[in-house]
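What you see is the complex with one protein chain gone and the rest in place.
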């Protein structure tokens, strides 16, 4: 019988579901070193919290997150909250000696992030930041190929993260569109993922030039009861100011000499959740698109002359990272599976007392790049890190 | 508190996992009318059975399937066995008044299939045949669009189901390659899915011409302990005769005047699990590929002139069948999700005492087409149904 | 100064233009051994013929094709006529010692084809049959790769040639839809191309099973003055019977053990001129689509494990067949360029007195397969060649 490890989750919306699913599913498909127990679900509204907990099999509920954190039987705090609440909860959890599985983006600014990292380190707890796309088989394969030298020296990173959920001007002013709750727009929400992938696959960023845009300046005030949803309802005719950017572009330099571009937007009509990157190197190139997340495109300069071309690797074979735990080759997996992989690796890291990446140190670096982007957008000048 | 409904599963290999996952996951993402209880897992080898049961949370195990069927607390028998074992188990289950969730292909021949159907009908049990691809959002959307008249009169069905797992001549003679256990090769395994989709989307087939091929006549005898796997090991140098076809092609006529083609093979190098169909009609066309199962291509003759083109619908929006229960638009789902949809619809059918399709009547019709194909391949002549 | 070689063309519609363009363009981009002189254009209607000749730079016109053929200064007869007129003209041309550049399909039946071949051989003239798709860089590359063993033993040929120009029931009864002028429908027009490619890339076909369909039985009588066009006008309300098939499917066996399928139709809504084939072999696979004719997809079993995938070769590099004569890599060519390649190779064959393929011997074999298909469709049984 495996050791059990008790989870307390804070937050029960979109990410609460995705995380709960991951905790449940991980030991079914992977030989995890311990069995995660869905012990306590924590949230503010008892009624919806109870419904959530019952549906997902959380044994208990708690409306006071501090009480949750102080429970001695809890091993892991899973932070599935909007980013403005990460700091306080993470600090308390670390101080209480809990391992932390934290949703992205890490925090509201780099000061918070630095402190979160420091406190985690001081208290010797694992701190995982859930940039889950690293753990899709295709992206993990890209990493492996880069490490093996298949791409050679990297020249270019070209990335876009495109959504279209606020193209309609009548879409209300939800928490994501206000600076005080969201810190920023797609620069925070989307480019945090993109920068994480760039750090993971290309290397550290040393300078940032950025440009942001606001296409719709005012929106109907949101009905708060619908807050948190991507299909919010408005309260009525009253308008409020959008205080975050609608789109954020960046051009960057990497320490290794590569250059990169980022484009994050909620105004790319037709793109629902397209995160695409292109990597060009001296020996080969890689292309990924999250909407076809089981595929990795690869071009090799070392193919026989006359037979070069971008090939589509369907990363569902047992040789591909993570893929062998699911279905036979050619049977694709979906969005939620990367969360499962994260949970598996997190449990391993706890068991073996090893590092898990990305962690809060990575998160801090991401936030520093994003902040540099916001500063650059304001000044119109390149910002060096 | 929801009503509970007890499942007994027979079989615990690839399909045992896929079904177990579906039973567990269904109530997490859908508001099922009852809660499926993973009551008893049944299989021949106690040790591996126990491991399976423990991993997936089956409460009890049983090595005698007849005992399982006679347990009064079991509501549903889930048949996750190879096709040569369906007949016996299904008959007993129906006679015992159990609802049946049966893996495909239905049976070894149409005589079996007809009796399975008859006994189910006589005993008033639900009988679901798991041609799961009907329940991917993209295929379900195709069905909806056809029913709404978007495609008009259908002229063409063009379909291929392509795999490549036995291209290597050293791949051993597993149960799938022997007539006594598998009945036939891809004609049974793959074309059963393809014919189900054709029946679902186009209509009844009234004549069949077929051609089969054997590319590798002999293979090393398989190590039986590895039987059931798609990556079997051989016992040694001893060779045995492959007694099923390696590839099966069909040309068919539909009752409604459309014509169709099928091509099922295990020798399409590079295709891991590609099931693709094209439907051409008087008003529009549809194209699907299982390796990109979240997408449906649609061409409409009614688009503005000059703006016609095949469009790729990413069937992940809440308006798309099943999709709204998962993640926001643009977040794809995987192979296993269609099993969840099947479980949900099956539980609904039991609760509301309605029909669920495809059922054994559909299965019988599929088997009749497949048998006609085998006869036609032998005679070289068209076979009318 | 290069030797000049005099062309007489018979026919001046779609193919008259495509051929004229090729004769003019060949020496501009290729170092042809001789300079083709557009000497005489021949057609029935003096007025439109003169317009054509003037536009394309044909030096003279002639309304009597027999006179043209008897001119001693003509070296090459270019037959750009509908198939029902090939036989008579080709026979006369061969007997007059002219080299023949003949549009496809070769003839109305295999008796004609055999005689055309025999007379050409007896008179020692070059006879080229213009299945031009062989000479796109991508298809020529496919051939080269197959010959080099890149694909290994071929198992499957899967091909479709799809158009949609007569989906509309009000499209008139043009010459292509009548047996007396067209011999057959897409079986003749489209499958002749497809069978040529199959012979070229896979090998000889030894048996054929076929199925044909008529979706629209009657159409408005065409206005004859518009005959020949793909967008004909009807004369009025009078209806006539469609006497050729609307779609033709075939399943075949090749001498080398491969199996194949063909699907030719004018009812594939949305497909304008899609000729696609898939070739699966023991070492690799190839996929081509004429609507993206500069690309060849290639899968190699010999790629590094974990990095397999279908790659898209953009056949525009100087190493690719023919491509180096056009533009730098990445600059695509179009439909008409394959005609230029045919002209170049034809001029070379004349100069060096070598064979050019496909010739009337190939054409005869193609016609035999097409005829076998028509017989099989009628009988419902496989026809062996």
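For clarity, chains are labelled A, B and C in written order, and residue numbers in each chain start from 1.
Going forward, contacts are C-beta pairs under 8 Å (C-beta built on N, C-alpha and C of every residue); 3 or more make two chains touch, one makes a residue touch a chain.
Note that the structure is predicted; figures quoted are calculated from it, not measured.
Although one chain is not drawn, the whole complex shows that of A:13, A:179, A:283 or A:357 it is A:283 that touches it. When the full complex is taken into account, the listed residue touching the unshown chain is A:268, out of A:5, A:190, A:205 or A:268. Considering the whole complex, the residue from C:39, C:86, C:308 or C:337 that touches the absent chain is C:337.
Residue B:310 is the one among B:14, B:175 or B:310 that touches the chain missing from this view.
Touching the omitted chain from chain B are residues 141, 145, 150, 296-300, 303, 305-314, 317, 319-320. Contact residues of chain C toward the unshown chain are 14, 18, 20-21, 24-25, 27-28, 55-56, 163, 165, 230-231, 271-274, 290-294, 314, 316-318, 326-337. Within chain A, the residues in touch with the undisplayed chain are 153, 155-156, 158, 160, 162, 164, 167, 209-211, 213, 215, 246-247, 249, 251, 253, 257, 259, 261, 263, 265, 267-271, 278, 280-285, 299, 301, 308-310, 379-382.
Methods note: only the chains that are shown with their structure count from here on.
Separation of chain A from chain C in touch steps, taking the shortest path, is 1.
In the contact between chain B and chain C, the residue numbers used by both copies make up over half of all numbers at that interface. Ranked by C-beta contact pairs, the top pair of chains is B-C. Centres computed as Cα averages put chain A at a distance of 54 Å from chain C.
Chain geometry summary: the mean Cα position of chain B and that of chain C are 41 Å apart. For chain C, residues that reach two or more other chains under the stated contact definition are 299, 308-310.
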